[in-house]
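Removed: one protein chain of the complex. Kept in place: all other protein chains.
== chain A ==
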Amino acid sequence: MKNILIAICFLVSTVVISQNCKYILKGEVIDFHNATPIEKAVIKIINTNTYAVTDINGKFTLTNICDKSIKIEISHLSCETKTITVNIEEMPFQTIFLEHHLDELDEVVVSANTRTETTSIEQSIKQQTIDNFADKSLGDALNTISGVSSLNTGNTIVKPIIHGLHSSRLLIINNNVRLFDQEWGDEHAPNIDINASNSIEVVKGANTLKYGSDAIGGLILIKPKKYAAIDSLFGSSLISLNSNGNGGIINSEIIKTYKSGYYAKLQASFKRFGDFKAPNYYLTNTGVQSINTSLTMGYNSFEKGFNAYYSIVSNEFAILKSSHIGNVNDLVTAINNEEPSIADDFSYTIDYPKQSILHHLAKVEAYKRFKGIGKLTAQYDFQINRRKEYDLRRGDYSDTPVIDLRLFTTSFQPNLLIDAIDDFEINTGFLLRFQQNDAISGTGVSPLIPDYEKYDAGVYATANYKMDLFNDISAGVRYDFSRIEAVKWYNTTDWEETYNYDELFPEFESGTTDNSETLTYPEFTFHNFSANLGYTRHFSNDFELFFNYGLASRMPNPSELFSDGLHHSAARIETGKLTIGKEVANKFMFSLQRNSQKFGFTISPYYNAINNYIQLIPAGITTTVRGAFPVWEYEQVDARIFGIDVDLDVKLNSKFNYSGSISLLQGDNLTDDIPLIQMPSTNFSNSITYYNKNLNQLSISLNHKTVLQQKRYPDYNFYTYNATVDDYVYVDISTPPSAYSLFGFNSSANFKAFKTGTLKVEFNVENIFNTSYREYLNRLRYFGDELGRNFNLKIKINY
């Protein structure tokens, strides 16, 4: 060895002599993050054998250099290798920054399974599960996570519920953009194409203040994939076919990446279903059509990068025809009938009533790292949500929507991540947001949600501190200012007598009246504070203990303040109230987890105390020309929701795996000492999977899910006089349906296709025994059964 070195030195020196190599390069190598010198970094002149190693102060000297302009390569054991060109005459002393945090590179290269925050209690679903739900919805996919359920309108409009809370109480973050798509309505599903995402994380605590202060229920993070900086072109296509609904989805994506760090991705999907079938009849007018496209491009390097993203989601949901009813007597008839009043043969037609929604989302994000400080990110985004809801109407209006709203949201949010100090990380930033709702005129119906403009500004700071190898602690605070300015015509009798607003809010009156209506300008300002505290303890044997506390406050959404109108599918008039104030939640959550291949589990109890919880409940009966209607009003009570989620994962032997979960939840209205309405009942699931890696990764699994009857519910049943039969009839709108159990079968196998591609084939059966059942958390449960058996075939090609 020594001899060889000597030989090399001799050779080098001979070359030096011959070329008059007089140049000397001095310099230092410094950690980009905390500006400390890096020892033992190797500095090598490219295409030569000349090199130097840094000393304890990070200093180095390269002597006997022949060219005044050279290329040098700087490398270090745990750093990203860097190449720079140096002109020695101009710069005889070089300061070179190296990126010393290898784990940080995950952000640039391929995202590993990292938590949103080190101390947050969260669960995620991965690409494979997303593929399984390719032709379903976000809500359906999330339903597989313990503690997460869904609020449905039929079977295509699915809203996620986390720990009993949904709509405005959940933040849905798509590609780092908070989704604003009129999420306040129970029958408004999030406009997300699940196929555009790579992983979906559910944060059950209220502790990701970066995204907002009002995550009373939790947070859903939809994340795109990060791509490695290599020259490559790849993609995948998926086709899924279903026997129930005679439809499916086609999804394709293609990705181009460059070694330089540039990347681009194009994805598109088309989904089409006709009428779905309950075990005993077709659910007439339940088809769906969905066309989605997303486009992303950007540049990633450690120091800087940008990302531009645009997606368009276009959904058309048919709504069960027999759910369009006129009054309470129609509702009673529907409840008492076993089958829906209209059950025609199969059809692809999407007829009225239906929802037609178009959602645009665009964002531009750029980041830059500053040495000794951290990473500065700025993001600008906008969204346009156009929602049209069609009902069965008369005459010239039969093709005009009854609801036509356009919601425009734009926001600007810079964030500074300070990670210069080892084991200590700070995230801070602010948010500016403007939102405008436009009730498009011409519907011939007074708008359910009026025109309004809303301004938000927020500022936050969160910190993570790694105390030692076993303990992490995090804390954060956030303040939000919101102002909403609306224009609304009120029924004069409602304004002056029913709600007494003329005395409560005389400042909102404009003085203009027209035909028993009063023009008003309601304006509200809210100040919201939120905070969180998190602690994680890692034990030996893969045990981890988490504790989260979150304080969240939420201003009432436009629906809770202003909504005013008839919902045909529920035969009810829903009324918001200007007197509704903000709700404030304190959520405590523990989680004991064990991540082990052999025997893993998660036990997560939680307690959420919500002051001034806003709920929509029946408040009386009004008589209209259509007959009697129950009036549902928003009111505020003190509430608590507590429960426990348990997940279990057991490796039975090398081929068989068992997983199971159970969710228990109780929600109480403490003000009236009764249960809360619309709370998920106890449910549990089991699945056994056979997996053979050597046999084309063959996977066969049997799964089961049981949802028990919700026994704790508030009784809002009432009697109403039915003139046509000259008698009082009982309107049972509260009693939840019976318990049900469903069984499913999944199988999949992977094959080689082409030169480098793979082909995955899946065959699945849902509801094997064609069980008829109804679900408490389906708003159309009065009208028809849930779906019957479905055979599904999926083929996915990666190329």
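By our rule, a residue touches a chain if its C-beta (ideal position, glycine included) is under 8 Å from a C-beta of that chain, and two chains touch if they have at least 3 such contacts; residues count from 1.
Heads up, the rule we're going with is that contacts and distances are computed from a predicted model.
**Student:** Name the absent chain as its UniProt record does, using one of the following: "NADH-quinone oxidoreductase subunit", "Acyl-CoA dehydrogenase", "Type 1 periplasmic binding fold superfamily protein" or "Spondin domain-containing protein".
**Tutor:** Matching the unshown chain against "NADH-quinone oxidoreductase subunit", "Acyl-CoA dehydrogenase", "Type 1 periplasmic binding fold superfamily protein" or "Spondin domain-containing protein" yields "Type 1 periplasmic binding fold superfamily protein".
**Student:** With the missing chain put back, one of A:73, A:330 or A:732 would touch it. Which one?
**Tutor:** Checking the options A:73, A:330 or A:732, the one contacting the hidden chain is A:330.
**Student:** Kindly state which of the options A:393, A:466 or A:789 is in contact with the chain not pictured.
**Tutor:** Residue touching the chain left out of view: A:393.
**Student:** Pick out which of A:26, A:225, A:626 or A:651 touches the chain that's been left out of the picture.
**Tutor:** Residue touching the absent chain, from the options given: A:626.
**Student:** Using the definition of touch stated at the top, determine which of A:201, A:389 or A:451 touches the missing chain.
**Tutor:** Of all options in A:201, A:389 or A:451, contact with the hidden chain holds for A:451.
**Student:** Of the residues listed, A:299, A:348 or A:380, which one is in contact with the missing chain?
**Tutor:** Touching the chain that is not displayed is residue A:380.
**Student:** May I ask which residue of A:66, A:342 or A:765 touches the chain that does not appear here?
**Tutor:** A:342
**Student:** Contacts of chain A with the missing chain: which residues?
**Tutor:** Considering the whole complex, chain A reaches the absent chain at 322, 324-327, 329-330, 333, 341-342, 364, 366, 368, 378, 380, 382, 384, 392-395, 397, 406, 408, 410, 412, 434, 436, 438-447, 450-451, 487, 489, 491-494, 498, 514-517, 519, 564-566, 568, 573, 575, 622-629, 723-726.
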